[in-house]
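Below: the structure, in structure tokens.
Just one protein chain is left out here, and the rest sit where they should.
Letters A and B name the chains as they come in the text, with residue numbers starting at 1 for each one.
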Amino acid sequence: MSPETPVLSVEHLSVRYRRGRRISNALDDVTFEVQPGETVGLVGESGSGKSTAAKAILGLAPVYAGFIYFFGTDITHLPFKERRETYRQMQIVFQDPYNSLNPTRTIGDTLSEPMEAFGERDHTATRNRVYEMLERVHLPTSAANRYPWQFSGGQRQRIAIARALMLAPRLVILDEAVSSLDLSVQAQVLNLLQELQEASALSYVFISHDLGVVRHMCDRVVVLYRGRVMESGPALTVSGRGSAHPYTYTLNEAVPVPNPDAQQARRAAAGSVTPLPSDTMKIRDEQCVFAPRCPWNQPRCWSERPLLRPAYPDGVVACHRYPEWQSEIARSGPLDAHVLPATERR
Amino acid sequence: MFVPESPALLRIVGNRLLLSVPLLLIVSTLTFLLEALIPGDLARTIVGPQGTQAQYLQLKHSLGLDQPLITRYQQWLENVSHGDFGASLFNHEPVTMLLNGRLSVTLSLVIGSTLLAAVVGVLLGIAGALRADIAGTAVDALSMVGLAIPNFFLGLLLIALFAVAIPLFPATGYVPFDESPLDWARSLVLPVVALATPGIAVVAKQTRDSMRAVLERPFIRTLRAAGLPRRSIIFKHALRSAAAPVVTVLGLIFIASLGGTVVVESVFAMPGLGGLAVQATTQHDLPLIQGVAVYFTALVVVVNLLIDLAYGWLDPRVRVE
Partner (left out) sequence: MSVLADQIAIGPASRSHQSVRLLIRNPVAIAAITFLGIVTLVCIGAPVTAPFDPLHQDLERVLSGPTAHNLLGTDTLGRDVLSRLIYGGRRSLLSVLEGVAVVTALGVPLGLAAGYAGGWVDRVLSKFAETLMAVPALIIVLVVLAVLPQNEDAAMISFGLLGIPAILRVVRSATLRVREDLYVAAARVSGLNHVQIVERHIFPRVWGPVIVQASLFAAYALLFETGIAYLGLTADPSTPTWGGMVAEASTVIQRQAWLLVPSGTLIALTILAFGLLGDAIRDAVVIGEGGLARRAPRSVVTKRDHDGDIAEPLNGRSGLVLRVRDVSVSTASSAGETPIVDRVGFDVYAGETLGIIGESGCGKSVTALAVLRLLPQGLRVTEGHVYWQGDDLLRMTERSFDELRGSSLAYVSQEPQSSLDPAFTVGSQLVELIRHHQRVSLRKARSSAIALLRQVELLNADQVARTYAHELSGGMAQRVAIAFALAGRPKLLIADEPTTALDVTVQAEILGLLRRLQRETGMALILITHNWGVIADICDRAVVMYAGQIVEKSGIQEMFHKPLHPYTLGLLKSHPSLAEPRSRLSSIPGNVPSPGSWPPACRFSPRCRFVTDACVKAPIPLIDVGPGHASRCIRVDQIFAKASA
């Protein structure tokens, strides 16, 4: 690949939380990188650790092990004073548009805050920048004098995006930034994000549970499950038939597409869908974290943790049974495998 | 019906008892230290400006005040651990004996008033929650007035109306239960009402707020959609979920009533711990006040324990921890 320094490089990152006596691995040995101008997707369901990854990268969660490099500099355990400097280059847009803007301050005040925090004293310069950013997100400049409650969810997300871009960062983390938006509004915001990226060579970390959106927006995708990377590769491969990990496959098949014929075909092939057993089982370190729910699991999956290894061009997978499990589908029909063999449960 | 095991309740009791020992220790120590640390000379105060220096020194010695603080504290701790709170400075009788004699009076008052507040308050609160218009504003108004009238004023009004103008109840005094249960009850009515009124107001308001909040929750809508009759939803499901804050408030009412007895017992001339505390204060009878403080705190501990148990029963989430 290109010899340029990646904008962000996450290596073997682990984050642990303790609640009472229980220790949970929110993130466990996660590795990925973001090249300049690239959009990398972090995909997973609840408990996958994708939001924790965002917090760890921003220094809002303590890192237990591993490293985070930003333009080659190790920022993993930086104290706030130095961490602060990175915020000029690295910003975030959160999920909840109703919660991410201080309701007691005007939009203009909220947008000026990053500049003031970093020492900008020239009010005119700040104000001009505020207007400039409002225009770039296609909002009227009069918005600066209004309060958040006067705007819709989609408009608030655009304001949040404007805030993130005030300091002209190189990397923006989008933590489920469009997940709570309606379809039509989502399309507008996604288009805006693409537009902004093209204009300024931004890199994005796009966190989402929505595979369709991820497929549309991302160059590469990292699939997380219970804190570990299952698979990582080009977006089209990961979100298509060529995915290498059983979990990715399960995800892909589970997402309903707006096409009644396709859905009907899936249903016909699936037969009766037996529920996958609850995923709150205790997981040991030395096993594959997806084994309890995997239709193709074998004894080795329970005793040995699979490491990430090359799967297809530019892709890696953490699975003992790749590529054999794929032929097992071909053998018994696309989705019969969804029916869990009762004997394989621990 | 499907009920899980709950060994956690024992744990709750154990926890609370464990916390209580330091609490009692702290309160007792606090009362001791206050006397020692507050600027002011107790012996001088008792002797008064007219007392001679000889009297002052003699009193100081007999109170043990001329010894270093640590020694006094150790001695005092040792005594207290044997249940010896010393003797009243005024009449030289053992403190514990004086207190025990009056405990039943105060307990009758406080338990009576908490019960009254609970029953009347909860009923009013439910009524206020169900009928938003008339009963609701009535509850609001009564609550406000009930909280604003000082208990001594209310007590005096009650005496003026129901003991003097219409001689239904005795104006003052207390009749022990074993002497005459009926007279015992009659002597308690007015003081209990005076003591309970702010409690009724608070409980009614809390019950109403809790019920209203619970009735807005999604699970109420689910149960309704599933067809459960209204009565069952309100009195079984809603009440159960609304109960926890009300129970907390009842505990606070109990504690507040303990404080209230100090005034109410004076108004109605009842021979309880509260009246004794006032007397002791005016007479600077420190051992006696310290004794009252520890007794009151012990009662608070018991009440807190009961609340914890009630919580555990009401809210399954607590049990799991």
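Going forward, a residue touches a chain if its C-beta (ideal position, glycine included) is under 8 Å from a C-beta of that chain, and two chains touch if they have at least 3 such contacts.
If you're wondering where the values come from, they're calculated on a predicted model, not measured in any experiment.
Interface note for the absent chain: among A:S100, A:S203 or A:Q287, the touching residue is A:S100.
When the full complex is taken into account, the listed residue touching the unshown chain is B:S266, out of B:N15, B:T96 or B:S266. Check A:K50, A:R170, A:R215 or A:H245 against the missing chain and you find that the one touching it is A:R215. Looking at subunit B, the residues touching the absent chain are 1-4, 22-23, 26-27, 30-31, 34-35, 38-40, 42, 45, 132-133, 144-145, 147-153, 156-157, 159-160, 164, 216-219, 221-230, 232, 237, 240-241, 255, 258-259, 262-263, 266-267, 277-278, 280-282, 284-286, 289-290, 292-293, 296-297, 300-301, 304, 314-317, 320.
Against the chain not shown here, subunit A presents residues 45-46, 58, 60, 80, 84, 87, 91-92, 94-96, 98-105, 110, 113-114, 117-118, 147-150, 152-155, 160, 163, 182-188, 190-191, 194, 209-213, 215-217, 219, 235-236, 250-251, 253-260, 262-263, 267, 270, 272-280.
Operating definition for what follows: only the chains that are shown with their structure count from here on.
Per-chain CA centroids place subunit A at a distance of 55 Å from subunit B.
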